[in-house]
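A single protein chain has been removed from this complex, and every other one stays in its place.
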Amino acid sequence: MVGGGNGAFIGAVHRMAASLDGDIELVCGAFSANEQSSMRYGQSLNLDPARCYGSYQQMFIEEAKLPSSQKMDFVVVVTPNHLHFPVAKMALEAGFHVLSDKPATFDLTQALLLEALVEKSGRLYGLTHTYTGYPLIKQAKHLVKQTDFGRVTKVVVEYSQGWLAVDDDNKQAQWRLDPQRSGMSCCMGDIGVHAANLAEYVSGSDITAICADLTASKTGRVLDDDGSVLLQFNNGAKGVLLASQVAVGDENNLTLRVYGEHQSLQWSQLDPNTLLLKSAVHPTQVIRTGMASLCTQAKMATRLPSGHPEGYIEAFANIYRNFTMQIRAFEQGDATALHNFDIPDISDAVRGMAFIEHVVAASQSTQKWHPISLVPTPRSI
Amino acid sequence: MVGGGNGAFIGAVHRMAASLDGDIELVCGAFSANEQSSMRYGQSLNLDPARCYGSYQQMFIEEAKLPSSQKMDFVVVVTPNHLHFPVAKMALEAGFHVLSDKPATFDLTQALLLEALVEKSGRLYGLTHTYTGYPLIKQAKHLVKQTDFGRVTKVVVEYSQGWLAVDDDNKQAQWRLDPQRSGMSCCMGDIGVHAANLAEYVSGSDITAICADLTASKTGRVLDDDGSVLLQFNNGAKGVLLASQVAVGDENNLTLRVYGEHQSLQWSQLDPNTLLLKSAVHPTQVIRTGMASLCTQAKMATRLPSGHPEGYIEAFANIYRNFTMQIRAFEQGDATALHNFDIPDISDAVRGMAFIEHVVAASQSTQKWHPISLVPTPRSI
Amino acid sequence: MVGGGNGAFIGAVHRMAASLDGDIELVCGAFSANEQSSMRYGQSLNLDPARCYGSYQQMFIEEAKLPSSQKMDFVVVVTPNHLHFPVAKMALEAGFHVLSDKPATFDLTQALLLEALVEKSGRLYGLTHTYTGYPLIKQAKHLVKQTDFGRVTKVVVEYSQGWLAVDDDNKQAQWRLDPQRSGMSCCMGDIGVHAANLAEYVSGSDITAICADLTASKTGRVLDDDGSVLLQFNNGAKGVLLASQVAVGDENNLTLRVYGEHQSLQWSQLDPNTLLLKSAVHPTQVIRTGMASLCTQAKMATRLPSGHPEGYIEAFANIYRNFTMQIRAFEQGDATALHNFDIPDISDAVRGMAFIEHVVAASQSTQKWHPISLVPTPRSI
Partner (left out) sequence: MVGGGNGAFIGAVHRMAASLDGDIELVCGAFSANEQSSMRYGQSLNLDPARCYGSYQQMFIEEAKLPSSQKMDFVVVVTPNHLHFPVAKMALEAGFHVLSDKPATFDLTQALLLEALVEKSGRLYGLTHTYTGYPLIKQAKHLVKQTDFGRVTKVVVEYSQGWLAVDDDNKQAQWRLDPQRSGMSCCMGDIGVHAANLAEYVSGSDITAICADLTASKTGRVLDDDGSVLLQFNNGAKGVLLASQVAVGDENNLTLRVYGEHQSLQWSQLDPNTLLLKSAVHPTQVIRTGMASLCTQAKMATRLPSGHPEGYIEAFANIYRNFTMQIRAFEQGDATALHNFDIPDISDAVRGMAFIEHVVAASQSTQKWHPISLVPTPRSI
């Protein structure tokens, strides 16, 4: 693990998610840019002191020297955004598979470089778009593909939080709002990209054009903390994406609705074990995690009988589980392992960075529609 | 009553809303363009046959001749959209107050003419923006004005229905989708304008600019049945308005969220007797119709103890009740009656038509932002 | 109307419910035991002063003299409980149909007398068990009868309010807690009997034995304000009935669950337009007021398209509507009118009083099970 030391929320979540199924063991880490902190933190996690490293560079060098039965199987990147790329790059070059927090890189240019590096390295790369780990998100993706659903006509996705309406000065707020560490977007880079990924994952369609209105709601902020985006998809569907970090009183309200010609779906992270399947002619069906009739991917992503609620950590653990399964298949020479696993990969990483970069450009434009391409925008902030 | 004969949904709703409080009596009507139908329908409502008229023109002429103790006190217009203006015009000219279904007229030009007519006639004009009749919508408007709420920063309003995803050929669908009878917009003219009105009513701010993406989702339709609109308000707030008649499986899902600097509000017509008041620091409060702490307007709009659900007809009846109170005050010479009653009036009528006309224009534009003015767009469809 | 004058909540509700469909007109009333009050109140309702009576006795005498085209069609009894019987008795004897508030009488002995009177009078008698007027309660009754549901195995019904946890000294609380006016039970007589009626109405089974634990939660109260009752039904089903007027913070939380061998149903007055149909093998279905697939009785009880919420007044109006239809059929000589209409009648009145009387007796007993019979208990309070 690189990053995730003292005070870092997401590092602890990664460790819980990784350990949940008893199949992954944290063996080494560079938890902080400060060598002493990193060492101390690693030992607080009961790690072998010899494998608590003062820097990620050192870790990759040392770990690469270990015999394969001992060395770590993959690297997890949980640093602030600006370090995602250099850490992932060095890990891949040192021969390690990489599982990275999103956004994958600092900007689209880096993401394209990373894509080339992944290909060249022959290593696996996964991205923790956590919300795709929920069982009923997998079921939603499954249902959208059925003929009963009809063509997708509209997608409404929203991720709203309120914490930046209050807080300017905690550690988290500081780096999120700092373009040097966060990148060209705060709200869209942190949560908007999750919403975009979820919309594409479930609808099975790609966003091709956007119309964006981003806002920095407080004086002195240079990055967006709120944004509304109109969407066009490659199958002709329309959509709306709302993201906010200043939606006072909202927690982590991620909601998704997908409308088809004959049916529609509604899901919310506030009640993640319920998926509503609506229809023009039949009563709405309440689909629940754990039901016997769910699709294979949804069932595999479920650990409990229905009615015992599963949550965010379990969804996160599903990302880890699928990545581990992919690594096992890959290491055993399964040629399809690169593409056949239900895990966000380098192409999602590139698409995510394209979304972030173009949503910022679109917001600055006076033209209504802005195409999303994989070509970097002329300039970054 | 003009219109609202056989098979017309909204006419019956008007009659129930009007009669609920036992204070309004239907005394005459021109229920259909067909004289026989109108007569038959009126008699089925137990009206005096002499006051079941074959046309609205005839009705205004005959009723105007009656002594004031006998003649009707006001006219209700519940015809298809293209007749709203001529009926209201003639009623005003015949000296009757008018309560009209929305949209007020066929286009903005007519709305401005109507505004002049209302002023000239010295009669009262009300518009049935039903949803502003809900007690908790009044409470929401009240709470937004409190200093605890802070400046409004964002408004998200949505009205989604699914009935036009299925139905092309019932009577209702046919005239709604016909530009000759419905006007230049189907979805925005029918329900989007309700959402816009509700957003302005509760937020206390005016929409000043929009960015719109309207869709006619089925082959052969010339009017929109779905649309997404980004909003700017005159107080600096941003917003999003979603409206759809092809949201498969949705019924009449009207939802409103208003975010302020310190608090936010959430309301849905599906559970109209609950209003959530959120805060950055306190637990969300569940405000309920009937609570003793509600504001005066909300209490006046409530008929039952809390926990006995009130619904759409009661909200509609509040429009009637307030219009009746306004008429009484006006007839008794209360000089403030023109402006002091909580009832949508001719200025809402004009703003509504401006919204409809400009949202269509904005959708056709390649520019992102389009100002909403009270100047008619160059052409209608 | 007898009763329902100044300050009486339920009288106003009756008038709204009666007037909603424009088919019933209030023509006369004895609104108060005080002649002046009654006259004044009647005139405030725009009644003909000649038909605002100083006492119900006088009203029945005078109205009976009128020609049938002028005299009232039926009497509504909305007095405190202890007057229900004498008023209904005199009305029947004067030849009027009666629609009475519940509980029908002061005790079971009176209810049996009333039953004999109804039969002898040849007049119609209806009881306003309002909650049976909700469309989805009718749909629930319909679904329970389908073979897919299986035999009913368990019924859980609850009616909880909190108002008597606070209030001892308003007018309503005073008579409710006074055995001279309220009868032998406060909570069970006021709301428990509604819950029992609802359980029997929907399940289609009769409660045959009970085990009861009633509580007077505040010092000085002699009547129950809370109670829990175990139930046995004549089809072998078990059940639980909870009722409370001291459930702090609850409004009018009436909920019903009926379990069958293969399916189950869940309904709550807080969201009366939603009925959940659960199954052992299929996803829960969300049945909604207004759906095209509802049964005839549910559709007849519906006034709006789905998604426009209907509430308590509409449910109440359905009681009035069905009673009016029954009267019309009866007056036109339809021999089946006495039994073929979906309206609580004298047998429900007797069953309700038996429930109240026996639940009090059961609570005082040290034996677990107490049969519900139509034989009065040895003594009343």
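The first chain written gets the first letter, and so on, giving A, B and C; residue counts start at 1 in each chain.
The rule is short, and it goes like this: contacts are C-beta pairs under 8 Å (C-beta built on N, C-alpha and C of every residue); 3 or more make two chains touch, one makes a residue touch a chain.
Since the model is a prediction, treat every value here as computed from it, not as a measurement.
Peer 1: Indicate each shown chain that the hidden chain touches within the full complex.
Peer 2: In the entire complex, chains touched by the missing one are A, B, C.
Peer 1: Out of A:A64, A:M300 or A:I313, which touches the unshown chain?
Peer 2: Of the candidates A:A64, A:M300 or A:I313, A:I313 is in touch with the missing chain.
Peer 1: Looking at the full complex, which residue from C:S244, C:N273, C:T302 or C:N318 touches the chain that isn't shown here?
Peer 2: C:S244
Peer 1: Per the definition of touch given earlier, which of A:G133, A:P272 or A:G352 contacts the omitted chain?
Peer 2: The one listed residue touching the chain not shown is A:P272.
Peer 1: Which of these touches the unseen chain: B:Q70, B:Q285, B:N340 or B:Q367?
Peer 2: Only one listed residue reaches the unshown chain, and that is B:Q285.
Peer 1: By the contact definition given up top, give the residues of chain A that touch the hidden chain.
Peer 2: With respect to the unshown chain, the touching residues of chain A are 9, 12-13, 15-16, 19-23, 26, 45-46, 161, 163, 250-253, 269-272, 288, 290, 303-314.
Peer 1: Touching the absent chain: which residues on chain C qualify?
Peer 2: Chain C touches the missing chain through residues 150, 153-154, 156, 162, 165-166, 211, 213, 215, 217, 226, 228, 230, 238, 240, 242, 244, 246-250, 259-264, 278-281, 284, 365-369.
Peer 1: In the whole complex, what residues of chain B lie against the chain that is missing from view?
Peer 2: Touching the missing chain: residues 276-277, 281-288, 291-293.
Going forward, only the chains that are shown with their structure count from here on.
Peer 1: Tell me which chain's centre, taken as the mean of its C-alpha atoms, is farthest from chain B.
Peer 2: In terms of C-alpha centroids, the chain at the greatest distance from chain B is A.
Peer 1: Would the interface of chain A with chain C count as same or different, where same needs over half of all numbers used to appear in both copies?
Peer 2: Same, since over half the interface numbering is common to both chains.
Peer 1: When the C-alpha atoms of chain A and chain B are each averaged to a single point, how far apart are the two points in Å?
Peer 2: It comes to 43 Å between the two C-alpha centres.
Peer 1: Centroid of chain B to centroid of chain C, CA atoms only: how many Å?
Peer 2: Distance between chain centres, rounded to whole Å: 36 Å.
Peer 1: Compute the distance, rounded to whole Å, between the mean C-alpha positions of chain A and chain C.
Peer 2: The answer is 56 Å.
Peer 1: Specify, in ascending order, the residues of chain B that touch 2 or more different other chains.
Peer 2: 250
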